[in-house]
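Only one protein chain is missing; all other protein chains are in place.
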Amino acid sequence: MNRLAKVILSASRKGNLTNIGLASTLARSMSSGGLSKYNFESLAVTSPQEFIYKVEVNRPEKRNAMNKTFWREMVECFNTIATDEDCRVVLLTGAGKTFSAGIDLQDNAELMQGAIPGSTDLDVSRIAYKLRSKIKEYQESFFVIEKCPKPVIAAVQGACLGGGLCMISGCDIRLCTEDAWFQIKETELGLAADVGVLQWLPKKTSNDSLLRELCFTARKFDSSEAKELGLISRLYPDQEAMMGGAMELAATIASKSPVAMQGTKVNLNYSRDHTVAESFEYIATWNAAHLQTEDLAKAVMASMTKSKAEFSKL
Amino acid sequence: MNRLAKVILSASRKGNLTNIGLASTLARSMSSGGLSKYNFESLAVTSPQEFIYKVEVNRPEKRNAMNKTFWREMVECFNTIATDEDCRVVLLTGAGKTFSAGIDLQDNAELMQGAIPGSTDLDVSRIAYKLRSKIKEYQESFFVIEKCPKPVIAAVQGACLGGGLCMISGCDIRLCTEDAWFQIKETELGLAADVGVLQWLPKKTSNDSLLRELCFTARKFDSSEAKELGLISRLYPDQEAMMGGAMELAATIASKSPVAMQGTKVNLNYSRDHTVAESFEYIATWNAAHLQTEDLAKAVMASMTKSKAEFSKL
Amino acid sequence: MNRLAKVILSASRKGNLTNIGLASTLARSMSSGGLSKYNFESLAVTSPQEFIYKVEVNRPEKRNAMNKTFWREMVECFNTIATDEDCRVVLLTGAGKTFSAGIDLQDNAELMQGAIPGSTDLDVSRIAYKLRSKIKEYQESFFVIEKCPKPVIAAVQGACLGGGLCMISGCDIRLCTEDAWFQIKETELGLAADVGVLQWLPKKTSNDSLLRELCFTARKFDSSEAKELGLISRLYPDQEAMMGGAMELAATIASKSPVAMQGTKVNLNYSRDHTVAESFEYIATWNAAHLQTEDLAKAVMASMTKSKAEFSKL
Amino acid sequence: MNRLAKVILSASRKGNLTNIGLASTLARSMSSGGLSKYNFESLAVTSPQEFIYKVEVNRPEKRNAMNKTFWREMVECFNTIATDEDCRVVLLTGAGKTFSAGIDLQDNAELMQGAIPGSTDLDVSRIAYKLRSKIKEYQESFFVIEKCPKPVIAAVQGACLGGGLCMISGCDIRLCTEDAWFQIKETELGLAADVGVLQWLPKKTSNDSLLRELCFTARKFDSSEAKELGLISRLYPDQEAMMGGAMELAATIASKSPVAMQGTKVNLNYSRDHTVAESFEYIATWNAAHLQTEDLAKAVMASMTKSKAEFSKL
Amino acid sequence: MNRLAKVILSASRKGNLTNIGLASTLARSMSSGGLSKYNFESLAVTSPQEFIYKVEVNRPEKRNAMNKTFWREMVECFNTIATDEDCRVVLLTGAGKTFSAGIDLQDNAELMQGAIPGSTDLDVSRIAYKLRSKIKEYQESFFVIEKCPKPVIAAVQGACLGGGLCMISGCDIRLCTEDAWFQIKETELGLAADVGVLQWLPKKTSNDSLLRELCFTARKFDSSEAKELGLISRLYPDQEAMMGGAMELAATIASKSPVAMQGTKVNLNYSRDHTVAESFEYIATWNAAHLQTEDLAKAVMASMTKSKAEFSKL
Partner (left out) sequence: MNRLAKVILSASRKGNLTNIGLASTLARSMSSGGLSKYNFESLAVTSPQEFIYKVEVNRPEKRNAMNKTFWREMVECFNTIATDEDCRVVLLTGAGKTFSAGIDLQDNAELMQGAIPGSTDLDVSRIAYKLRSKIKEYQESFFVIEKCPKPVIAAVQGACLGGGLCMISGCDIRLCTEDAWFQIKETELGLAADVGVLQWLPKKTSNDSLLRELCFTARKFDSSEAKELGLISRLYPDQEAMMGGAMELAATIASKSPVAMQGTKVNLNYSRDHTVAESFEYIATWNAAHLQTEDLAKAVMASMTKSKAEFSKL
């Protein structure tokens, strides 16, 4: 945590962070403990600033590889955040120098067993049945990121491989350091990626030809190619700068009406998956309730008077 | 209009406009009046050249903010254009230095009233019901752009905010000046954008992460970031150059078979919203009639003889 | 074939090709004949290396224009490849200096006849009926590329027009030489493109505004604009370099588990056309069987030991 | 009108109509004029009872055949009803002994002209273009029934052919007299039905085999076969009894919360066209606003105290 | 064939067959041979009357069980019929006393082999891959019935089990004798039905609870329960009566405009699988061409003059 404190302090000093709340934030993020209802083994959850939560994959000694505990805790964590009124935006990071090495093959041996001929007496169909359940369970671990109505910002440093890439595919905003690198590793392991990358990226990126090359070949690609692909929206010289930038972004989001913010996320997801006509119909029904919010008047007033609005919790 | 005349003349002199018809065009666009059946208060509709219509949001004194008259007239205007045989392509612009400041909050107070607690005795459900109708009405004002089968080119100068950005999202081609700037302003006003930007852009742009950042933060972005996002296809040094370029583009489109052109627009829209298999099925049914057009022979002949084809009205 | 040999040899000498198998490949691709079950008139099918097939549009004297034989043979060719266990990846190229000039208007006169008023006594409805069948037949010629579960790499040199562009739109990966140029020629011929470009590209590219401009105006665009559009993922200085690069890419793909590869292609296609939730559901059902493959263990083992895995045919 | 008055009086005397409001209703329906804002030539619109509107196709001398005026007025009529707070339920009937003979071929000659070879010099494609617009216009005449959020009850006597059947297909509830008969007449006239019957009935009826037989053969079928098909829900011995029953039904609907009623119609339509999961999602968003209605408390209270609730207009 | 001749003759004598063409029909159906381009082993194809084809599953000695030849020939047969201008309607029957006993387990052993543990050394994934291809191949054998644009009438006598039931599920109209019986046999054989019954029937029948009971339990059900389920539209006392009724139905269909008929089938299929709004859009595009048919004028004229129209082939 010390490191982040320095990052923010430093960025703050350089005047990069205009948000006045950062000073108090610092204190909080430096405090020893996380948030009481977020006690996880594989994840560290803290609140560096009011309304901003930081979820950190916290197995640096394993390069944040995803073990069974992780898959389970992700669901619990993001489902809790989904209705936690103290959180308006999430920063998703990885502890240490590697964002995530992807699935922890040893710990997930169970998943692999079906693949080893002779490892079980079970009927093929029954293995298939179990595998399908297991895959769906793992998919849920990342799908909760999308289903959580609060914006989630992924900040990637170092390597981001396999499951790591699937995880950030489900996030709203993706930032990385210049020396970050990526690998859609699944074909190298003999499987088609089934927890996100093939499902989200065809609809989120800019060059289907490049995306397919990366999926088929499993070759590594660096941050600038990731930006060219439209996977990443912003590069930062180093992790400090990135965390500073991410915090600034999060602070802006946290300062706005949560009604507006969550409506925006829900409807962006909806629009991606439906026709334009259906998306119009859906948001008209959505906003029939949400234009009645007091936030509208508060926000308009604040906008006119250049002041800061205080929005009730949501 | 004088200004446009100069723009075109100037562009023409520089040899930027190869289309020979521009001379006569000039005369028409300089003539005092607009088109007789397009008498609007908030929109000025003219025909700068045969088959090309220019629709100009015409409230420069209000930075082309969208008032109630505007929302209504847009529907009437584009529904008329949709079946007006004299129009093959539309140029959508804004009068003055600002493309559009978005919704005119004062004039649309009615829409806002629901948001102010205590402003009405009406039942929440009944307000919701009315708001939904009103939102659908406003959505229609921009959806008519997409439903009109003729290509619509937006030419953006200065600021393009909120509703302005929603409006161009529904256009086919988006051009801007280098000093143009954009803002997805809705979250700043306490609402999720409900008239286009969240509905169209996830399917029209290149970097979902960047798009979401812009939607969530409501920060301003300039023309080069707009181009990087895939929102804009072409930048021009200034408004004159842009209008020249837009006219040239429009003239090329107007010179082609309207059967081909409208079929292309209808099917691009269809394909975006359906599977590839369904899109193949749809255009096969569409072209079953339209390959029988005389335009095919005319166009092929013209292409072979390097001459200009004259196509009947459609 | 000699030319390709040189290309590869040269690339190989420069150390660009790391894949050790290329030496033997050379011999094969230099051998006179194609593959025995692929005897086509308009297509030349060879196997330059184990598991890699090269399909070459082979009418260089007609700039690889697509005649009736071509439309029929494409279906036969790719349907055969779909279940040919000796093929894991396809390289699609054009013989000579032009990738493809598109539809061969003379040879396809039949398709055009309906367009010439007075050319037939048939009822409009009956012509429409036949045209629809014919269009669907032609669509199938390119749709087989997508339905074939093996990755297909298009390598484009020189001109790629009309039907040529539709054909590559259906491929997985698109490469080209720097001097390649493209044209969505259909509107110039008086029709809306009905064999792929309007169906695939809205979902595969990055800038809808630019795509529409190119569709409407039928103007030529060069390789760098093609890359900007997200149509092409990689440019090469010349055809030799491109073929070298394409072979290297193909070799990487061919070296991986075909179970992983085909699952990846099938699911990328599926995800593009369905919601994220449906795509998760589909791949869970797909992988319920395919995670039971022996390839998983082989691949993981190879990955750990940095050795090369041998996968059974599929 | 006299006739209906008798029907209702008679039914009322027999005690069939329990709703106490019918007495005053009588006076209103017997009054000479219709509703002031519903001045139509082909339709007679009256309000036989508070919140109940009766829309009567009113060309008995032409067996209520649908002429051009009719197609236009239907759109205007139902779009007005959609937001008319005085209307909560619509009774759709036909004046005289025949419900409707369907399209008025003479009056719609325009639509037919395209079908007569040599009747025009226009290009096939241009005719197709116009026909498509015209068909969409006619479709809208019946689609407005579905889009109007108030329940629409069709009461059918005598013949109900072609367009007449399409019209009732778009209604919510269909009643008929025992001597009513039906005919999906379009194939007999050389066309596929394009204004409703093929679009709605596959999703509203019970026996696809029977439906297809009726569509293909255009044979007449009587009321009991219509009931077996699931097209009709209730038969009445004669028109008097039917109108009495329809009024009773309408009165029940009119007595309930309009918030509940319109939400029910909108969501039944939505569910028919979407997956169960999407339908759940949609109504959750819908009811997020509408469960906040005061009607809920009023209705629950009334239900508990066996009293009649008064609901505000909607 | 003799048998059918007697059936028709007999029905004709009883005055059941009003269609005057049946006399000549008789002669044709009694003639020795089938249609020259329909030479199949498992199917007998004849034309009992102009424009009517009869396709008979022709393995009576095996109770019309479906062997490998059958699966292949169905595709060939119906694809040929799809574009055979001499056919406007198809009668699908089974030779002998049993309509069809379903899949021929012995002959399809290949399909079963994967199910027998230890029967192969192949990788699970590779077997899955092959099975999926095989299933798709078999599905195509029945899907061609739906894709063929001509109405297909199934006439069922005796037993109709498993694959037999799947086959008729894909037909347009289903008739049977009173002593016919049915069985969705697949669960009894340890599998979920994958060639039609689970895919078509939820959208074609009337009682989901009953359908599921029949699918889960695999119990036999008789003709009257089949009618109650909405699977069958008409029962006949015996096979003669049924064939007479089927011929009469076919003759009515054959006498009508093929443009109207095929448009009706294509659009009924489309509507079942799309929203009402999309179905309106599709038929508007379809009829844009097909309302230009000369058949419209011919049919209207014939309808007015009570004469019989002659329609050109389609």
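Just so it is clear, A, B, C, D and E label the chains in written order, and each chain counts residues from 1 on its own.
Note that in this section contacts are C-beta pairs under 8 Å (C-beta built on N, C-alpha and C of every residue); 3 or more make two chains touch, one makes a residue touch a chain.
The model shown is predicted, which means the values in this text are computed figures rather than measured ones.
Undergrad: Of the residues listed, D:173, D:189, D:218 or D:242, which one is in contact with the missing chain?
TA: Here the residue in touch with the unshown chain is D:173.
Undergrad: Any idea which of E:129, E:181, E:236 or E:286 touches the chain not displayed?
TA: Touching the chain that is not displayed is residue E:129.
Undergrad: Could you tell which one of A:251, A:289 or A:309 touches the chain left off the display?
TA: From the options A:251, A:289 or A:309, the contact with the absent chain belongs to A:289.
Undergrad: Could you tell which one of C:159, C:210 or C:288 touches the chain left off the display?
TA: Residue touching the chain left out of view: C:288.
Undergrad: For review purposes, identify every residue of subunit C that touches the missing chain, sorted by number.
TA: 282, 285-286, 288-289, 292
Undergrad: For subunit E, enumerate the residues touching the unshown chain of the complex.
TA: 105, 111-112, 114-117, 124, 127-129, 131-132, 135-136, 139, 143, 146, 186-194, 198-200, 202-203, 206-213, 215-219, 230, 272-274
Undergrad: For subunit D, which residues lie in contact with the unshown chain of the complex?
TA: Contacting residues on subunit D, toward the hidden partner: 151, 171-175, 203-206, 230-234, 249, 252-253, 256-257, 259-261, 263-268, 271-272, 275-277, 279-281, 283-300, 303, 309.
Heads up, the rule we're going with is that only the chains that are shown with their structure count from here on.
Undergrad: Using only Cα atoms, superpose subunit C on subunit E and state the rotation angle in degrees, rounded to the nearest 5.
TA: 180
Undergrad: Between subunit B and subunit D, two touching copies, which fits better, same or different residues at the interface, with half of the numbers shared as the threshold?
TA: The interface of subunit B with subunit D is built from mostly shared positions.
Undergrad: Comparing the two chain pairs, does B-C have more C-beta contacts than A-D, or is it the other way round?
TA: Taking the two pairs in turn, the one with more contacts turns out to be B-C.
Undergrad: Could you give the separation in Å between the centres of subunit B and subunit E, each centre being the mean of its C-alpha atoms?
TA: Whole-Å distance between the two chain centres: 50.
Undergrad: Where the centres are mean C-alpha positions, what is the separation of subunit B from subunit C, in Å?
TA: It comes to 35 Å between the two C-alpha centres.
Undergrad: Could you pull out the residues of subunit A that touch at least 2 other chains?
TA: 117, 124, 203, 206, 230, 272, 277, 285-286, 288-289, 292
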